[in-house]
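Take this structure first; my questions come after.
Omission of a single protein chain aside, the complex is shown with its protein chains in their original locations.
Entry: chain A
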Amino acid sequence: MSALLRVDGGSAITYAPIGDDDAVPENGAVLVSFARWERDRAQLDARKAPLAIQLPNTADIATIDPAVLKADLIVLQFPSFGDGRGYSQARLLRDARGYKGELRATGAAVVRDQLLGMVRCGIDSFELRADQSPESCMEALKDFSIAYQPPADDLPQIRSLRRRSMST
């Protein structure tokens, strides 16, 4: 069973996955594919319960319908260890599109050794691969205490640390 993990330590809501041809229940948090959302968005948006949309990792975030950004949760896919498209999608959702909601990673690459990079790109919740322990994954977030790049997360950025030390 895959564990859900939130970076802030809070408990992640479980969204019931709805297949593209399944009926959407009246109540309860649901997770639908982007294709399903596009097809039935009127019905889905009218519901009062939380909505999660899972994007394919080929989705063009720069031009995606702004209505997607109103979802309670956006799920990005990391299907294999070497497929890093979701990292750029996450950056674009946060930085270019200003998405403030929960951003979750799912797939076979959601493992301890990739988690910190995901957090640094703005992902804040995880559906861990079944063999991963949440405790060990939280540990991995402490692997690095600083970073060279501007953050989408909370790591202190070396360039601004240096600027600060130069101006004092």
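The working rule: contacts are C-beta pairs under 8 Å (C-beta built on N, C-alpha and C of every residue); 3 or more make two chains touch, one makes a residue touch a chain; residues count from 1.
Heads up, the rule we're going with is that contacts and distances are computed from a predicted model.
Engineer: When you check the chain that is not on display against UniProt, which of "Sulfite reductase (NADPH) hemoprotein beta-component", "MFS transporter", "ATP synthase subunit c" or "Transport permease protein" does it turn out to be?
Structural biologist: Result for the unshown chain: "Sulfite reductase (NADPH) hemoprotein beta-component".
Engineer: Of the listed residues A:G84, A:G101 or A:P134, which contacts the missing chain in the full complex?
Structural biologist: A:G84
Engineer: Quick one: which of A:T14, A:Q43 or A:Q149 touches the chain that's been left out?
Structural biologist: Checking each option in A:T14, A:Q43 or A:Q149, the one touching the absent chain turns out to be A:Q149.
Engineer: By the contact definition given up top, give the residues of chain A that touch the hidden chain.
Structural biologist: Looking at chain A, the ones touching the missing chain are residues 60, 62, 81-85, 87-89, 91-92, 95-96, 109, 111, 113-114, 116-118, 120-121, 143-150, 158-159, 161-163, 166.
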